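Here the complex is missing one protein chain, while the rest keep their positions.
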Amino acid sequence: MITDTDNPVLQEAQLIESPARGVWRRFLRNKVGVVAGIFIVLFFLTALATGLGSLGGIYYPYNPNTTSLEIKLQPPSLAHWAGTDNLGRDVFSRLLNGSYISLTVGFVAVSVSLLLGVVVGAISGFFGGWVDNIIMRVVDAILCFPTFFLILTAVALLGPSIINIIVVIGLVSWTGTARLVRAEFLTLREAEYVRAARSLGAKAPALVFRHILPNALAPIIVTAVISIPGAILTEASLSFLGFGVQPPQATWGNIITDGKTYLLDAWWLIVFPGATIFVAALSFYLAGDALRQAAETRSERK
Amino acid sequence: MSASLLEIRNLSIKFRTENGPTEAVKNVSLSLKEGGSLAIVGESGSGKSVTALALTRLLASPPAEYASGSILFKGQDVLGMNLEQLRKIRGKEIAYVFQEPSTSLNPVYTVRNQIAEAIKLHRPDVKNVDAEIVRWLNTVGIRDPEKRMLDYPHQLSGGMQQRVMIAMALSCEPSLLVADEPTTALDVTIQAQILAELKRLRTEFNMGLILITHNIAIIQGLCDRIAVMFRGEVVEYGDTTSVLRSPQHEYTKALMTCVPRLGSKEKRLKTIDYSWLATK
Amino acid sequence: MLNFLLRRLGISVILLFFISVVSFLIITLTPGSPYPWGEMNPKVSPQMKENFRAKFHLDEPWYKQYYLNMKGLFTGTLTSIKDDRPVLQKIGERLPATLLLNILAITIALSFGLMLGVYAARHAGKLPDLLTCIVAFVFIALPEFWIAGLIVIGLVKFTDAPILGTQSYGVDFPNLFAMGLDRYWHLALPATVLALGGIAAQALYIRASMVETMRQDYVRTARAKGLPQDVVFYKHALRNSIRPLITGIGGLLPALIGGSIIIETIFAYPGIGRMGYEAVLERDYPTLVAMNFIVASLVLLGNLISDILYAVVDPRVRLE
Partner (left out) sequence: MIRIFLHGLPIALVALLAASFASVSLLATKKRNEMSVGMLGEPSTLNPIQQADAAASQVYSSIFNGLLKYDDNLEITTDLAKSYALSQKTTFYFKDPADVVAALGKLLFMRPRWPEWKLTDARQEGNALVLTLSEPGMATSQDIAALLDANTMQPLHVLRVDLASGASDTLKALRESPSSSRILRDWVESDMAFEVTVAGDPADFAKATEELLAGKPDLKGKVTTGDAEKFLAEPIVDFVLRDDVRWHDGAPFTSRDVLFTYRAIMDDAFGSPRKPDFLYIQSVEAQDDFTVRVTYRKPYSPALGSWMIGMLPAHILDGKTPAWWVQNFNRTPVGTGPFKFGEWKTNEFVRLVRNPDFFDKPGPWLDSIVYRVLSDQLTLRLAFETRQVDFWVVDPWAVSTFEKDDRFDLFSAPGSSYSYVGWNLRRPMFQDERVRQALAHAVNVPEMVKYIIYGHGVQSTGIFLPQMWFFNPNVKPFERDLDKARSLLAEAGWKPGKDGILEKDGKRFSFTLITNNGNEIRRDIATLVQDNLKALGIEVKIEIYEWAVFLKNFINKGEFDAMVLGWALGPDYDQYQIWHSSQNNPEQLNVVSYNNPRVDQLLGDIRQEYNRDKIVAMAGEMQETIYRQQPYLFLYVPESTSVVWKDTYRIRRPDGKGGWLDTPIETTKAGWSYYSEWFYRPEYADQLPK
């Protein structure tokens, strides 16, 4: 796009609005992003409802863990919207129930990775020099691992508990965030307002938390949103190989694992959970991308 | 009196932005006769570059929108042309030299490749393209052109790059050269050389020239006429000498005061004084 | 150039050391231990167990195990717990299949990714662009095992085509061409599934890169020269846009090898992904150690190759 970017009229419009609100407004204008966002909210509400439900509420059509062998492996019907599994459990209820763990895995794993990534990236970018050099070499080394294989090995050997899965996924996926944060920090560190603050005697924590981090927040949030489906997909893939969250706790992934054996006979055991994972992942990706676009427009004008 | 090369009449250009359309160029009318030269002066954001790019409709559309007016080049309306017709004017009739030579040349192709491309396109009758390239590089004052043309842009200095840009622009023998801040990115000494070169070439090839600059000082002796733009409007338009001698508009005056001069006693550069705006 | 290679080699060696130590620790410091006799075999005597543990140094401290394993790896004497064959030989038998699969997957990812990305960029901001981007995200969001499963169901239910392994069985091929097609068929299915994510990533990457490039001054220059749209697009913009793509190839490899575990399992494809997976299940430490090492070497090699390619594509970059 070739324009005079410094159009005065534009500048004035820009000044009126806070950056966050601008991002939000632009995001709302992106139809795809909004639809994806609505899906995410729905998934959230489901997870919340079923999360509470597992504490004794009655938010399911059926109890997701009650087996009734007389109705095992039934195709979708009005009574069982997504059919029943090999133990006669209602797949739809299990999907609802699974959203709770699957989203938890997604969010917590990403939080772990984000925390690590931000801290490491910030240290690397803020201090620069040999600290940066060493950290980046370590990051390079970690990038050389076939990540999924590493996760698989670790989970297989440590045991597939929810916590292990979350921690392991978090531990191997922080490098991207670290690189991004480092790059932002390297740039922002030299930004004029930071130099100004520094010359006024601002201490390192103040520099980082008051001046640099808030300005690097947008790309970090975008990365986080886009990483969540990755974690969910990883858990599902682990489940597929038998190393995901263990039954009877349902997750989207291990519903597929349960159904894997019946691949050719009970399509609903594969199609519905897979589609759920797919829709959730797609929603996160599209919403994340919309958010990125909205945020980028702002930084472009900066 | 020679024929009119370019006629801009009441040109308005709007940009669609998320905050609604904004008018970057408002009702601009300019003209240039064959072999004539025009300087468009103004601060950044004044719409001068937009006007220049509009001459061959180089503005991306959307967001740019040619709201009203017309641009007549050799009697034809540029705004009404289809892409094929436009392409015959671009480079062939109206050639550009841009502000930043280091980014305006494609980094992954050699100088020869980039010049040859233009020649092959617009002058298919030229048999020995290499010889032609060498001739033009010679013309713009590049030494050892046979070797230099095999270089990639990053292997050349800024001044050399701009000379290549000029050679490339001239290689198709256009009747109008648009130089959009051709010297802004260059060292002061190189600036002078390039300007001198432009001046020489203009007379040598009897070519129209539109020079776009924010530096009013470099215009003298290079351009016959001057148009001062501010916030998308032409605020002053006339002979270079008369405008510079007795600027009518406050903005022109302001522009002129902030030109640094050798031997000036002032320690700090003057900034433009916008106080006149408030009185308006 | 030589300097560059030497330095990179040095860094790679250090990285490899680091990687091998870490992966060794992960492998050995975790519960479970190798047991080559199948499920609770009543016939295995305690003495056999002892001999076995001694043979594979399972009772040594980890650093000594590490040393012995690495020594074995480099002298070629490291043998698999499962069948006592040299691990290098075992990996050697499977590596070509995996490489072939990954090379085809990368080819598919790059070619389709490039095509889609360029297509989207050409129509940037318009409907085709939006659709292409959505398709790309669809590709990324599709769980690999799920789509592989659906493809498999579809083929099994509705066609006669065999899908597993590297070739059809019990069939006499009339000629070499038919045989080649057969091999391609067995390779292309898993490679395509494997490539889906790559296609999408590359398409989005290329699109973003192209859009960015189209804003560059030299593209404006090219347009100002009166060059046809296509020349501007394909010659001036594209060449500059694919530079990041080439650097990305090195990064694709670890992801593909990770993904190939699942794909190789579903399609019964004889590659190292499956071998690694089985080695994890069997606690075949020597095989795991060797595999991690070799895969990491491959990845480092991939990175090196992309750096060199980068220099080839971009004249401004010199390998120093």
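Observations on the structure shown:
The letters A, B and C name the chains in turn, as written, and every chain counts its residues from 1.
One rule holds in what follows: a contact is a pair of C-beta atoms (placed from the backbone, for glycine too) under 8 Å apart; a residue touches a chain by one contact, two chains touch by 3 or more.
Source: prediction; values computed, not measured.
Shown chains touched by the missing chain in the whole complex: A, C. The chain that is not drawn here is touched, among residues C:L101, C:V118 or C:I257, by C:V118. Across A:A156, A:I169 or A:V194, the single residue that touches the chain missing here is A:A156.
Residues of subunit C in contact with the chain left out of this view: 31-49, 51-52, 79, 82-85, 90, 93-94, 97, 107-108, 111-112, 114-115, 118, 152, 155-156, 159-166, 168-173, 178, 181-182, 184-185, 188, 192, 230, 234-235, 238-239, 265-268, 270-271, 274-275, 278, 281-283. Contact residues of subunit A toward the unshown chain are 67, 69, 72-73, 86-87, 156, 159-160, 242-243, 246-248, 258, 260-265.
Here is the rule we go by: only the chains that are shown with their structure count from here on.
Distance from the centre of subunit C peaks at B, each centre being the average of the chain's Cα atoms.
Subunit A and subunit C have centres, each the mean of its CA atoms, that are 24 Å apart. One finds 49 Å separating the Cα centroids of subunit A and subunit B. Work out the mean CA point of subunit B and of subunit C, and you get 51 Å between them. Subunit B has residues 53, 58 in contact with two or more other chains. Shown for subunit A are the residues in touch with two or more other chains, namely 1-2.
Those residues of subunit C lying in contact with subunit B across their complex are 125, 216-218, 220-229, 231, 235-236, 239-240, 313-316. Against subunit C, in their complex, subunit B makes its touches with residues 53, 56, 58, 62, 83, 86-92, 95-96, 98, 100, 103-109, 117-118, 121-122, 152, 154, 165, 168, 172.
Across the complex, subunit A meets subunit C through its residues 1-2, 32, 137-138, 140-141, 143-150, 152-154, 156-159, 229, 233, 236-237, 240-241, 256, 260, 263-264, 267, 270-271, 274, 277-278, 281-282, 284-286, 289.
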